[in-house]
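Note that one protein chain is taken out, while the other chains of the complex remain in position.
Entry: chain A
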Amino acid sequence: MTERELRRTAVIIPPKGRAVLCVWAAVPGLLAAPFVFWQGILPGLVFAALWAVLVFLARCRACSFAAVLGARTLTVYSGIVLPVRQVFPRRAVTGVQQLRTPLLRLAGASVLIISAPGSRMFLPAVPAAQAGALAHALAEELL
């Protein structure tokens, strides 16, 4: 994928990527659940329901995620009820890290961590091909 192709479309999290994020969000709940169920069935069920809502919210947020590469900036939109927009000038990027776990590899996705002097941006579970192209495009600014 070339930079021109990347700039024609927004990078979103595909369904498989969203599933991976939901699994990640569910893991702490699954680990904590036995201890809560130990206290009683009712607290356990309430905890499970709350955690399920949390995972659902994470999925909704993942659905609303979009990263747009411009000529000079990278803009990330996320959130429906509490929308957040982050804008990074491409020239401010000081480092790009690409993370792939076995689960992400199965889903054909990657996590991109983009660093700038003042802050850091996470692009979770975006398609691997687009993540690679994005990392390449941003890395060119580093040279």
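Convention: contacts are C-beta pairs under 8 Å (C-beta built on N, C-alpha and C of every residue); 3 or more make two chains touch, one makes a residue touch a chain; residues count from 1.
To be clear about the criterion, contacts and distances are computed from a predicted model.
Look at the chain that isn't drawn here: its UniProt entry, checked against "Energy-coupling factor transporter ATPase", "4-hydroxyphenylacetate 3-hydroxylase family protein", "NADH-quinone oxidoreductase subunit N" or "PH domain-containing protein", names it "PH domain-containing protein". Per the touch definition above, the residue from A:Cys63, A:Ala92 or A:Ala128 contacting the chain not shown is A:Ala92. Considering the full assembly, A:Val84 is the residue among A:Val23, A:Ala49 or A:Val84 that touches the omitted chain.
Taking the whole complex into account, chain A touches the unshown chain at residues 70-73, 75, 81-89, 91-92, 94, 116-119.
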